[in-house]
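Only one protein chain is missing; all other protein chains are in place.
A and B label the chains in the order they appear, each numbered from 1.
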Amino acid sequence: MATQAPTRTNSIMRDNYGRRRVVNRIMVGLLCLCAIITLVPLFAVGGYVVREGWPALVGQFPGIFTAPSPEGGELLYGLEGTALLIAIACAIGLPIGILSGIYLAEFGRNRLGDTVRFMSDVLAGLPSIVAGIVAYSIVVLTTHHYTPFAGGLALGLLMFPTVTRATEGVVRLVPDTLREGGLALGVSRWRTIVSVIIPASLSGIITGVVLGIARVAGETAPLIFTVLGNLNGFSGWDQPLPALPLQIYQDFINPQDPNQDYPVGYAGVLVLFLFVVLLNLGARAVAARRMARGR
Amino acid sequence: MAISPKHQVEEPVAKQSVAMSALHKATVAHRRGGLVNGDTLFRGITTFFALSVLLVAVLMIATLWYNARASMAHFGFGFITSNAWDPNLKLLFGAGPFIFGTIVSSLMAIVLAGLVGVGVALLLVELRLPRWFSTPVSLLVEMLAAIPSVVYGVWGIFVLIPLMQAHIDPFLQKLFGWTPFFALDTSGGHSLLTAALVLAVMIVPTVTTISRDVIRVVPADQREALLALGGTQWEVIRFAVLPYARPGIIGALILAMGRAVGETMAVTMVIGNSSYIGPNVFSSADTLASRIANNLGDAGDLELSALFELGLILLVVSVLLNVLARLLVWSVSRGSAAMA
Partner (left out) sequence: MIAQADAPSITRALFVDRLHAYYGAKHAVKEVTLRFEPRAVTAIIGPSGCGKSTLLRCLNRLHEVIAGARVEGKVLLDGENIYAAAADAVRIRRRVGMVFQRPNPFPTMSIQDNVTSGLRLTGRLRGAVQREVVETSLRAAALWDEVKDRLKAPATSLSGGQQQRLCIARALAVQPEVLLMDEPCSALDPIATLKVEELIAELRGHYTIVIVTHNMQQAARVSDNTAFMMIDMEDRTGILVEEGPTKVMFSKPKDKRTEDYVTGRFG
């Protein structure tokens, strides 16, 4: 029978294949179990967020955005605040991120480039609270004001490494034939980069930016003592500012009136959750399509 | 992890011609006359921003150092082991419990997340599952990483902690109550263990993504060599794939631990926020990030300086883990090229 091991005179050929097959099945089963264990929390958290947030958000729509929340303030203010912070973060983080990414891709095959690349990778793992206290020190302690700018600085610091790496990655992929073609025609290097290379990698750069935004949109820790939160929405450039994740934190940690704070909090959680997840999915879908099309 | 497209694909002809026409336009514009020093200027600008990355890093360390110097001068190296934290009377501060809490919660998290995360990575790479299954699973795992910390925190407070209190803690106590680790549960669910669980969920995607990349790089002929000797699928994983990928997987674990160390919101919402050093995982505790987040707002001068020193310690720990991890992961990709 082809399924039996042939007999041998040599006794070192023990045949315990039956047991090995069982072990194989068990281990493969355990690997599947790992996948299940990993995904259960995802559905648990997602389900919880939707279950609690949906009635609040949809049930009182659109009033939920202006519902008075004694601890955190109105959701609408929080959304505005987050939008403003993202804008400031982009203003700080995008120039550094995109331009350093271009440097690394175009000119960065040297010691300086290696150092910058390494540092940017290390900064990608910066704890968000550290970015927060740095911004606190630089802005709040010196100006004696909680300001939007402080929060935006912290978020910008957290955002740019993602953008740097994405930009370098995408620009590197542009084929050298385009670069050489430009030079051969007598076009200067910088014009080739600006007019040809960057447009060719634009969707990848935008993907990186979107991922960076998704990352910082949900950050709370750096905002606690840089923008502080504000029940009256944006009140000036030298005043505290509300932000969505901060509101959520405030609503749940120390609610003045749970009946009012919690629903607003849950609605906020759902909005934030959807926003971040959709941004992420969208960015990855675009990236996947781009790779499939062969850009 | 940022998207880094790995597979170079040749541009299809249509894309090429779009780029070519852009090139043509650039040529025309250039011939009309442009900046004489355009190239130098452009290179200068991009170099400046590249340097600013380094500047940012230096600035951060300098800021932390500057603010922490009062505390450092006052407490010296004893700060690292001291477990005092008295902002009101004695003005004594120490990082001991927070370093403990940070390390222990992260270690526990990485043990859990490591087993599960590497398992998922092996599943996705080795088991040759159909695309319609492995792609969604991959995607869902990555979505776990996208969920903001504060959302995990809210879920932790309202779902996980009651669950722990009702079922998991008593179960563990029954089984392991005779050890010092699971002895007493007085914390009401806000504990090291709960924090470790939440952290584990949050860092599993990091472990999986990096491990998956590392495992993919193991050359096919290693697997085939073991198959040709009559190995089962699990034996191929155990004897051909895992030993080869081990440095990289360890790197993935360390990197994930680096992330865990820096987590603030989810941890501070479930850990209980009390100074604790000891073996009981049911006890409330605190981490560096959590203490900073809670106390910075109302801190007096010396306490503020102490908090900045905590921040400096946190930065050092996080960077060390990060660097160590990258060296390991980097050595795998170098090594596999050398061994190929």
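Miscellaneous remarks
Here is the rule we use: contacts are C-beta pairs under 8 Å (C-beta built on N, C-alpha and C of every residue); 3 or more make two chains touch, one makes a residue touch a chain.
Being a predicted model, the structure only gives us computed values, none of them experimental.
One chain is not depicted; across the entire complex it touches A, B.
Between the chain not shown and the residues B:Leu91, B:Leu140, B:Ala183 or B:Ala225, the one that touches is B:Ala225. In the complete assembly, the contact with the undisplayed chain comes from B:Glu235, out of B:Asp185, B:Asp213, B:Glu235 or B:Glu303. Where chain B meets the missing chain, the touching residues are 128, 219, 221-222, 224-232, 235, 239-240, 243-244, 246, 339.
Interface with the hidden chain, as seen from chain A, comprises residues 1-10, 12-17, 20-21.
Note that in this section only the chains that are shown with their structure count from here on.
One simple way to say how far apart two chains are is to compare their mean CA positions; for chain A and chain B this gives 13 Å.
Chain A makes touch with chain B in their complex at residues 20-21, 23-24, 27-28, 30-35, 37-39, 41-42, 44-45, 48-49, 52, 95-96, 99-100, 102-104, 106-108, 112-113, 115-116, 118-131, 133-134, 136-138, 141, 157, 160-162, 164-166, 169-170, 173, 175, 178, 181-182, 185-196, 199-200, 204, 207-208, 211, 214, 217-221, 224-225, 228, 245, 248-249, 252-253, 265, 269, 272-273, 276-277, 280-281, 283-284, 287, 290-291, 293-295. Within the complex formed with chain A, the residues of chain B that make contact are 2-5, 7-12, 15, 19-20, 22-23, 25-27, 29-31, 34, 38-39, 41-43, 45-54, 56-57, 59-60, 63-64, 66-67, 115-117, 119-120, 122-123, 127, 137, 139-144, 146-155, 157-159, 201, 204, 208, 232-235, 237-238, 255, 258-259, 261-265, 269, 289, 292-293, 296-297, 307-308, 311, 314-315, 318-319, 321-323, 326.
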